[in-house]
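For this view, one protein chain was removed and the others were kept in their places.
Our next item is chain A:
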Amino acid sequence: MITLDNITKTYNKGTVLAVKDISFEVKPGELFGLIGPDGAGKTTLFRILTTLLLADKGRAMVNGFDVVKDYTKIRNSVGYMPGRFSLYQDLTIEENLHFFATVFGTTIKENYALIKDIYQQIEPFKDRRAGKLSGGMKQKLALCCALIHKPAVLFLDEPTTGVDVVSRKEFWEMLARLKAEGITILVSTPYMDEAKLCDRIALIQKGTILSVDNPADIVQSFPGDLYAVQAANTHLLLREARAYEGTETCFAFGDALHVTFRSGVADGLLAHLKTRGLDDATMEKITPGIEDCFIHLLKN
């Protein structure tokens, strides 16, 4: 449904590299996640795929159309929700939706079934101006507007950034329902915990793809064992755990440390910590998450 073939894009006459030799494919009906921190090049890729930017090099196809030659055909058949909230703040919810429905040559009625679940949540406020909505409601409205013409492919650029946890969860539930409708979805997010909700993900950093796979396989590919280490004095813990000779990697994750060891020397850490006064230190083996894999891939 979407293919990228060695896409390279630079800004400022080639001085700033945005993305380099990006190639991946999104299959029809797939919920594909583009996972990476801010500035990784996610928005650039979205803009190239939605025909808003021209790549310096490489080819890309969306829904069977070339992003350069057939850009009007792509513009007719995709839905796009840019990263920033991009609706008219001085128009009400209903006016925004009606406007975008008309611009895309359809009516709210015609595709109401598709947005019904989402729209019902914000319908009580339909006469409120979009600028006065909460972050979660804004995103729901933006999604409705991007969906109203029943696009074949949906591009969502960081739809959950700046949205509260509950709304984020709801948002992903909606994406699952849209996927069930057969819509191909490309979504980007800086939140690693959202990665496992995708069918497949591409990890992207500094304009290059680190890995493309389904979340389970990416986790599977994590080499060795991962341990979570905890103690009350987290500062001292981090310093001492890093100082320990057997430690290979050590990163703070919330109130715990995620640690990997050089082969077979895991057992020595607790004893080492105890000699440094961290008597309450505990350690347990855990399954790595996407973020652990991401950090691991970054290290290599």
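Here is the rule we go by: a contact is a pair of C-beta atoms (placed from the backbone, for glycine too) under 8 Å apart; a residue touches a chain by one contact, two chains touch by 3 or more; residues count from 1.
The rule we apply is simple: contacts and distances are computed from a predicted model.
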Worksheet item: For the chain that is missing from this picture, which UniProt protein name fits: "Copper-binding protein MbnP-like domain-containing protein", "Aspartate carbamoyltransferase", "Transport permease protein" or "Cytochrome c oxidase subunit II"?
Response: "Transport permease protein"
Worksheet entry | Full-complex contact with the absent chain, from A:65, A:104, A:172 or A:294 | A:104
Worksheet item: Of A:90, A:164, A:217 or A:267, which residue touches the hidden chain?
Response: A:90
Item to complete: Out of A:82, A:136, A:207 or A:289, point to the residue that touches the absent chain in the complete complex.
Response: A:82
Practice prompt. Could you please point out the chain A residues that touch the chain left off the display?
Written response: 47, 50-54, 71-72, 74-76, 78, 80, 82, 84-91, 95, 98-100, 102-105, 145-146
